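Below is one structure, written out as structure tokens, with a few remarks after it.
All protein chains of the complex are present and in place, except for one that has been dropped.
Order of writing sets the labels: A, B and C. Residues in every chain begin at 1.
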Amino acid sequence: MDALTLFGIFVLLPLVGALVSYFGKKYAPIIAVIFTGISGIFLYLWYGNFGSYTIDIGVKLNLTFDITTWFFMLMMNTVIFSSLLFSVSSKLKRAGGFATLMLLGFAGANGVLLARDFLSLYLFWELMSWSIYLLVLRTSGEYARRYLLFGVLSAYLLIMGIGIIYYYTGSFLYADALSGAIPHAIWPWILTFLILGFGIKMAIVPFHVWAPYAYSSEQPFVAFLSGGLSKLGAFGIFMSMYSIAGISLLQSFGTFRGVSLMGYPFALLGAATAFIGTILAIFQDDIRKLLAYSSIGQLGYVMIGLGLGTPLAIGGAMFHAFNHAFFKSLLFLGAGAVIYRTGKYKISEMGGLGYRMPFTFMFVLFAIFALAGIPLTSGFISKWMLYEAAISRKFVIVAPLMLIASVGAYLYSYRILYGVFLGQLKDEDKNVKEAPGPMLAAMFILMVPLVIFSIVPGWILGWINKILVENGIGKLNYTTFSYSSAIGGANMAVFWIAFILLLIFAMLMFMAKKARVVDQYDNYLAGEAPPSVALHAAHNYYKPLRDTWAPLLKHSIDRAYEKFSKFFAGGFYEIKRIYTGNPQDYAAYLGIAFLAFLLVGWWLLW
Amino acid sequence: MKKALAIVLAILIFIVFALAFVKIPFGEKMSTYPHYYNPITNQTSNMSLPQHYLTYGKNDTGATNMVTAIVVDYRGFDTLGEVTVLFLASTGVGSLMYVENKVKKKVRRSNAVVETGSKLLFGFIILFGAYIFIHGHLTPGGGFPGGAVIASAFLLLYLAYPKFHAKHEKLSVSESIAGLTFVIVGLIGLIIAGYFLYNFLPFGLPTYLFSAGVIPLIYVAIGVKVGSELTAIVDSMMGVRE
Amino acid sequence: MIRPVLLIALPLFFAFLSPIIGIWSKKGVRYLIIFATALNATLAGILLLEALQKPVFDIIGGFQPPLGIVLMVGPLGAIIAFIINLVAFAISIYNLKVEKEPIVRYSMLYLLLVMGSTGMVLTGDLFNLFVFLEVTSIASYGLAAYNKDKKGYLGAMKYVIIGSIGSTFVLLGIALIYSQLRTLNMLDIAARIGTMDPYVKIMAFTSLFLGFGVEAEMFPLNTWVPDAYDGAPHPISAAFASLPAKAGVFALARVIFTMFSFTNFLWFVVVMGLLTVFFGEIVAYTQKDLKRMLAYSSIGQMGMIIMGLGIGTTLAVEGAFYQMIAHALGKALLFIAAGFLIYAARSGKIEDMKGMARNPLIGIPLLIGALSIMGMPPFAGFYGKFFILMGGFSQGYYAIIALFLAASIVEVAYYARFIKIVFERGNESKVIRPDAATYVPLIILAIIIVVIGVYPKPILTVLQHVGTFIAGGA
Partner (left out) sequence: MIQYYYLGSIALIAIGMYIVIAKRNLIKIILGLDIMDTGVNLLFISIGYVKNATAPIENVPGPYVDPIPQALVLTAIVIGVSVMALALSIAIGIYKKTGTLELDEILGVKK
């Protein structure tokens, strides 16, 4: 394999695919699926075929294909493949444009993962960023604008970090950053800029306000955005902290209970993100918004793991990122299937769809288990690793926040489960059909890893271990079915055996007592017509909880940003008055500029 | 307020300029001028640029009037630009003063003395203008003053005969032909000698009318061009009369 | 083998020819202009290939410099000339949409505007530069007022006043230099600039810098920009942003690098560039009128270029030149698209253009142009911006770059607002399809933007010569 092949398959091929599928019109999603499938096949074939290469397109792009890249590419490729597969039957308007932009985003994401110099990182980062912008623009210009402002802020924070490194080293290579040219005291600045820059893509607090809007766009795209692209933030933070800076440098800034003081604040930020995201998710009635806030919260966990920086924590973060890629895109696709069939977004307006869309229900159920971290799914293992990482170092703020967030995750997962799929079927949804085949196939593809890696977490822990070892962080103690840590660990084999036993027991119980299915109109209200709002409990769900939180929910970060921007825009109108429209004033400016320039020049000379 | 600012600004500008120009000697001998340097051959000459023109100008161009030699030959390209600028001005004024729906204005006839006098003078002024630009390489003057004099003859007609109207098409054709002459002369130089605006005709004897190669040719073209352009500007600004 | 002088002589020839042709056929003149600009662009392309081997000196009239005028075409000058002529070609197709009479004069003025801008880039003589500056600005004055409405006249008037003061300053700078060095050739001046009295030298620099700063839209000399752009016919707004502005900033680069080699003074240029960016972007945010917004955005972009020049490292100047190319292409595209949007919405206000860009023939080029201006890869604008930023960092201008980035966010904000409105749904019935004279130039420009953004190697190969340019070469 040479540089051009690598670059060609993972970057140029999607770009070509983007061009081709634009003209594919109706068949664009199918073409795009084929293109992502090809790069997926190569990704599978080239495992272990690692190396670094340089591409010269006028500027030199340093690309490296290694286990970290491969691991993240795996998520990216699976998620986009199934998202595009889903979109085959979702009858999008202007499907050509959709497929094109998805593939552009995919190319950008692959580029970011391959990049080992800041120029190509920034190049692909921006490519990915504006593809998302245009994809959001398909739904709403206003949402897109909100996204773009934060996307650009993220890029500019990266630029600041990159620029400081460039000032000291004069090189864009990751590898040169540690050459010792950068003074020790400068590193915290660089890392802060880089981590915040990448963190915006992960929607960490307080830069999360774009996410609920962007995540309200077309579901196949949002699945890719939440499942795939947001992981680039995690990748970037991992790279900047543990590959560019390196763990020993981080440790040299002092430690707090064995955790670098450079990383700990970000772990706190992650905990805050997890907490705020989860709390806000609980109160959402719009399923897209709920999943969006949930996504924010879950990525907070990843941030915690990356911030804590112990092998267990990073391993947990990686594993959780991996899981999140699958279950969150599965959830978005599931929601997409429901929205596609019913045309409704509000949870309170749905209900009982589990009877009409049993397969979708089953897939979503798995995703929800994984999301909530219920044992038997891989989501449980990754969360467990993160808890252990926090608890083992006695972090009294991070660990409780995580636990609260985890409880919150149960609450909102249950809201989806109950509000959408259980409960009573609405009249208008009587004729809803099961989602079309490609959609089910897409969801199935995403569900498989969740199940497999819950049985044999060792496989994925093997890859993660390789990543950790390669970057000199440490290593995990794991076997095929379990992992162990200083304070415990988890053995999935035990869990599965217990589960199967329980399942058999439950089956027996179920068979022992005959259950009767109650029809909606098999009424227990004694002939009174029930008010429609009272019929379905998903209406005003968690009202007591919301009332409790009301004083806090009043303070919205969203509104703070709005005030901030209003304040600045007002200032802009003041500045505008310089351009008076009177040519004589302009002539006076010219004279004044001349004098000022001259005097500065003479003063410098003097 | 604005006036005060303007006065202060003007005074300050005066002061800073005065401060700079104190450093610049006035009326110095040419021998004190710095010597020029040829950036292509990387050689520093043993004389200053004006000295070179004054010493070798006659041989280089065949013109007696050194200003003309510089304007038309040494820096002929500037002059081409200059002609273009004037052409642009006439075109620009023409396009700005263009009226689609021509509203004709009432005008008054001027008296007989003015009419006869200007008729009488017209030919002489034209002749004088032609004299100026034809002898541009020998005496002070040249295409621009000559053209301006010719335009003034037309201006006189405009004043004397309010109904007088020079045909725009004719003016622009003469403008164009004169301009084309200039460019074509330049291109012929490029073809013959490899230098745009090369003086390819024989220089002849200095101080004679037929000397200095293409300079008189170009000056005639410039004279015609400037004359017709200025006339066109005047005509455009006058608007449509009846 | 192409002589650079042909790039100036041939347009002049065609311009002088067009009144004669115009007597028979007005349409013929329009196509003649397209032909002339296409020919010029081709010649400039060939010239670029030649200049890459070694700088081309075209001695005019057969007199060695500094006796005569010399055209000095290095790789950088050649590529700017090429881009100017290429954009001019694209805009000349859009010129077919201009219907106001007298169209023959309009075409001549346009061609001479192109010629003047090209001349400013090619010339190696300071006074000749002034002459071409004047050719450019007088053509611009005439074209700015061409619509013959009040807006056009006022814009042109402002342009005339500021522009004339600017050219007076240029002339003054030339006088100061001439008084001390007795020469007008740039390289001759450069070789002997050290012998000038330092006070006079700074004064000459200031005069030239401000004089060319008017064309280069530097703050606070850019005040004419919004009014002139707003009042001019649409193709001319596009041309203003890409031709005279680029020529002006190239002249500025000539002043900074070729003639004066100040090192301790350059930070002030950076500050001026920053102020230009800052005021341009912030005031653009407040605009409700599309063409005015683009005009102020143009100011911001030019400020970025000036900043790049002021930073003065190889990387930053390379970025500045890349940005010049990208901005010439991108802003021309946006102005052409703006012309279409205004035509379609029958109003210049952005809020009236709801959904007007939903036709892909206009929408996709528009997006490409806007993203390129915002500095997104893989479009042309990316490399310029990135290199300027990195150049700034390498000189330690942290605070300046941070402020610049803040201004860039403002830029993104108003472009996003604009895109949001023109792509909004719900006005489908009024969306019209652009005709060929509109979409052909748009597509030409968009393709070039994408190609040099995806594969910047050709441009960067040319720009590698920036080192010699900074050191004072051609």
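Everything that follows uses one rule, which is that a residue touches a chain if its C-beta (ideal position, glycine included) is under 8 Å from a C-beta of that chain, and two chains touch if they have at least 3 such contacts.
Computed from a prediction, not measured in an experiment: that's the story for all the values here.
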Practice prompt. List the displayed chains that the omitted chain touches in the full complex.
Written response: A, B, C
Discussion item. One chain is left out of this view; which of B:I40, B:L54 or B:I188 touches it in the full complex?
Written reply: B:L54
Worksheet item: Any idea which of C:R3, C:R30, C:R105 or C:R182 touches the chain not displayed?
Response: C:R182
Response to the item:
Full-complex touch with the removed chain, picking from C:I23, C:L171, C:V271 or C:L403, is C:L171
Practice prompt. Touching the absent chain in the whole complex: find that residue among C:L32, C:L71, C:L86 or C:A145.
Written response: C:A145
Worksheet entry | Footprint left on chain C by the chain that the document does not show | 127, 131, 134, 138, 141-142, 145, 148-150, 153-154, 156-157, 160-161, 164-165, 167-168, 171-172, 174-175, 178-179, 182, 184
Worksheet, complete the sentence: Absent-chain interface residues of chain A come out as 581-584, 587-588, 591
Item to complete: Using the touch rule from the top, list residues of chain B that touch the missing partner.
Response: 2-3, 5-7, 9-11, 13-14, 17-18, 21-22, 24, 26-30, 33, 49-50, 53-54, 57-58, 64-67, 69-71, 75, 78-79, 81-82, 85-86, 88-90, 92-93, 96-97, 138-140, 142, 144, 206-207, 233, 236-237
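In this section, only the chains that are shown with their structure count from here on.
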Worksheet, complete the sentence: Check: interface with higher C-beta contact count, A-B vs A-C, is A-C
Worksheet item: Which chain is most remote from chain B in terms of Cα centres?
Response: A
Fill in: Chain closest to the middle, measuring from C-alpha centroids that were averaged per chain
C
Worksheet item: Cα centroid separation between chain B and chain C, in whole Å?
Response: 29
Worksheet, complete the sentence: When centres are defined as mean Cα positions, the distance from chain A to chain B in whole Å is 71
Worksheet entry | For chain A paired with chain C, centre-to-centre distance based on mean C-alpha positions, whole Å | 42
Discussion item. Give me the residue numbers in chain B that touch at least two other chains, ranges are fine.
Written reply: 16
Item to complete: Check each residue of chain A and list the ones that touch at least two other chains.
Response: 584, 592, 594, 598
Worksheet item: Which of the residues in chain A come into contact with chain C in the complex?
Response: 15, 56-59, 119, 122-124, 126-127, 129-130, 133-134, 137, 141-142, 144-145, 148-149, 152-153, 156, 159-160, 162-164, 166-167, 170, 569, 572-573, 575-576, 578-579, 581, 583-587, 589-590, 592-594, 597-598, 600-602, 604-605
Worksheet item: In the complex formed with chain B, which residues of chain C make contact?
Response: 3, 5, 9, 12-13, 15-20, 23, 57-70, 101-102, 105-106, 108-109, 112, 115-116, 119, 127-128, 131-132, 134-135, 138-139, 141-143, 145-146, 148, 176, 179-183, 185, 187-188, 190-192, 195, 197, 199-200, 203
Worksheet entry | Partner chain C, residues of chain B touching it in the complex | 16-17, 19-20, 23-24, 33-34, 36-41, 48-50, 52-53, 60, 73-78, 80-82, 84-85, 87-89, 91-96, 98, 100, 169, 172-173, 175-177, 179-180, 183-184, 186-187, 189-190, 193, 195-199
